[in-house]
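Note that this complex is displayed minus one protein chain, with the remaining chains in position.
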Amino acid sequence: MSAIADRDANRSGLRERLAEFRRNVLSRHPTMAIGGVLLILMILGAVFAPLLFTVDPIALNPIQRLRGPGAAQWFGTDMFGRDIYSRTIYGTRISLFVGLAAAVLSIAIGLVIGLLAGYVRLLDTILMRVMDGLMAIPGILLAIALVSLSGASLVTVTVAITIPEIPRVVRLVRAIVLSVREEPYVEAAVAAGTRLPLILIRHILPNTIPPLIVQATYVCASAMLTESILGFLGAGTPPEIPSWGNIMAEGRTYFQIAPWIIFFPGALLALTVLAVNVLGDGLRDTLDPRIAKKM
Amino acid sequence: MDQTTQPVLDIRGLTVRLPIRADRENAIEDVSFSVLPHEILCVVGESGSGKSVTAHTVMGLLPPKQLTATAGQVLLQGDDLLKKTPGEMRALRGARMSMIFQEPMTALNPLMSIGDQIEEILQIHTEMSARERLARVIEVMEAVKLPEPERLVHSYPHQLSGGQRQRVMIAGALALEPALLIADEPTTALDVTTQAQILKLIKDIQRTHGTAVLFITHDFGVVAEIADRVVVMQHGLVVEQGEAKAVLRNPQHPYTRMLISAVPSMTPPARPPKADAPVVLETQDLCKTYRDRSLFRAARETRAAHNVELSVRRGETLGIVGESGSGKSTVARCIVRLISPTSGQILIDGHDIAGLSASRLRENRRLVQIVFQDPYRSLNPRRSVGASIVEGPMNFGVGKAEAQTRARDLMKLVDLDPNSLDRFPHQFSGGQRQRICIARALAMEPDVLIADEAVSALDVSVQAQVLELLDDVRKRFNLAILFITHDLRVAAQICDRIAVMYKGEIVERGPAAEVFRAPSHEYTQALFNAAPGRDFEFGSFATA
Partner (left out) sequence: MFSFIAKRIVATIPVMGVVALFVFLMLRLSPGDPASVIAGDYATAADIERIREQLGLSDPIVVQFGNWIWQLMRADLGISIFSNLPVTTLIAQRLEPTLMLSLTTLTFSVLVAVPLGALAAWKAGTWIDRAVMIFAVAGFSLPVFVLGYALIYEFSLALQWLPVQGYKSPFDGLLPFLRHIILPTVTLSVIFIALFARITRASVLEVLEEDYIRTARAKGQTERKVLLGHALRNAAVPIVTVIGLGIALLIGGVVVTESVYNIPGLGRLVVDAILKRDYPIIQGLILMFSFVYILVNLMIDIVYTLIDPRIRY
């Protein structure tokens, strides 16, 4: 076969694979497509918040306080007369930022620790004891304590939410490393004189990626929920930031007379988390059918 | 037709459809054969022949919706099983027909006591009282020669050996004296000595109880040992059936002929001695002990390998033969230094590598290469086979272009298309992958090649080809091969010399021809006696 024909074969292979992806994945897991599309819409909404008929989310307007949803204020107003719709749309930014940042950070840190624990026996015992201890501390309480000690800001909240997510990533990576390092193909690479860093990168790391992508979606969903809970309990981002948790925290006192303050951001939060979870389930089913069964 | 000659099981024109998008339309097609009372019928075939599907169809245990019988009849004592409702099938299963499986390790519920598992069958199908059931359980456990049944009823599967578990399965299967016993590769997962005992048990039971036995196997040794009649299947079709002796001695179908001649003989061929070639691999007092430390009791020591001394000369194949747990694989893994020996020396070309540090060891890795058992796990599924082959040489400074050229040459050598280097492992069959693994090992230009059960996972016809390839590369590169196997027939064919391992130690060694002709150690004798079909010379067909 000539080189050109070869490349053509490859290209048609790619096209075929894309078609197969459409056929198998999207038609068999329509929920995954829905989740993905919904999430993309959320991200677009967050980025283009100023263009979505919003007003200044922190502008006070005492005359219009506690108005119900209507044509002027789609989602109503709060006790300071601020527009809930605008605040909710801007709040998307905070939630998505915290969710994505926590996912990326915890996966990155957990991956490094997990690889070390899985391959360096001496570190394993110590690291895993530390992870066991960290796992024993209820995540929300740990986050609350960290935020209340280091002062509320978007960064501290993100860090405080990320830390409790790390142990689970570490355990996942370590478990994969421990099983993959026993595979004959890894042993063959050892016997062929491949150095440890290359073995990790070439033969072990690729096995961790599909489950980590899936794990990242779950971390993202859980981080968004935790962020809103922190805000709701008054231990989240500073109150002047319109995060969903903060909006709902402010609505608590007025719940009986102005339930919309809680319901609209609450519904949007639930929808976003649902989108991420559904996407994660779909990815899990397609990327790694083996763990699909276990979860 | 009178009672004695009416078949217990009569399969007529049975077709089972595969799910759409499988590689063929039907799992089995137009299969017809019958099992007579008082006989053992062996259904033999390679993987994918449909022999297991046939057995599961009879039992009504096909996975629902995936496989469905679309034509034919399955008559059990004259009743068509394909017309039964699920409830009626349940009443028949375990009572009039029962089945035992390949993996006695997993076929028993780990959380239920042995007694309860045998008793379950009595609970389902009879009105016996608890006491009567227990008595019957003890009785069948005695019948399958399980030791101390009164005590054993309370044990759990993990406390039993593989052979004992298979006896428990047989006891359960026989508890209600079924007319038909289906045995699906019941001895494949067992060691050869255990296999011999289980085969004898099945034969005895069939004789004393008059049970008709449908025995599924891939092993012609087992066929020669146990079968009254034999059915040969290939790709879902019956290609030949008849009296066992007649089929083995005078097979009509070319596929049967090929299969039978691929069975390695127990008599080693004459091989020129290599006494003057230099020794490349030698171990002295090689020991591997596993210590299980615990806070609450004395450390437990397991001697996986003890004082193993062996040497292999250039151009020679030394076979290490043993059953599971004999320590043969431990020795192989020590020599490749995938694990570190507890004590002793491993001399490669006279240099000891047993105690080398990680970095010094890496420099010496080139000289010893290994081919593993499982072709499906030996190649990184995410890397092209070319990348796998060039990885080793490039570790040792060979340039990319040169490594590629070498890989192409090696692909040709192992009889594969050199242009398929950029393909991925899943695009190759098991036998082809094993060839790729051999190519990968050879790419390092080693002095010693270790084959750790390298042909054990392959079908017999593929096995013969890979064995031939190994012997060919040994000659071509003047390699020293250490061939680890549990299969005496394979060892007889490929090895110059044999070392027999038992419980971590070498109990007998010598030229293959001598060891096979006159084994001196008690264990070796027992091992050789247990080999199924040992008295049968396969492939010496009567002229048709």
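Chains: A and B, in written order; residue numbering restarts at 1 for each.
Here is the rule we go by: a contact is a pair of C-beta atoms (placed from the backbone, for glycine too) under 8 Å apart; a residue touches a chain by one contact, two chains touch by 3 or more.
The shown structure was predicted, so the numbers you read here are calculated from the model rather than taken from an experiment.
Of the chains displayed, those contacted by the omitted chain across the entire assembly are A, B.
Within the complete assembly, A:Ile137 is the residue of A:Ile137, A:Leu178 or A:Ile213 that touches the hidden chain. Considering B:Pro7, B:Gly45, B:Gly72 or B:Gly94, the position touching the chain not shown turns out to be B:Gly94 (whole complex). The chain not shown here is touched by just one of B:Pro110, B:Pro272, B:Gly350 or B:Gly397, and that residue is B:Pro110. Think of the hidden chain as still there; on subunit B it touches residues 59, 61, 90-95, 98-99, 101, 103, 106-112, 120-121, 124-125, 156, 158, 169, 172, 294-297. Although one chain is not drawn, its touching partners on subunit A can still be listed: residues 129-130, 132-142, 144-146, 148-151, 221, 225-226, 228-229, 232-235, 248, 255-256, 259, 262-263, 266-267, 269-270, 273-274, 276-278, 281, 293-295.
In this section, only the chains that are shown with their structure count from here on.
Centroids of subunit A and subunit B (each the mean of its C-alpha atoms) stand 47 Å apart. The residues of subunit B lying in touch with subunit A in their complex are 336-338, 362-363, 365-366, 368-370, 372-374, 377-380, 382-383, 388, 391-392, 395-396, 419, 437, 440, 444. Put simply, subunit A touches subunit B in their complex at residues 1, 183-195, 202-203, 206-207.
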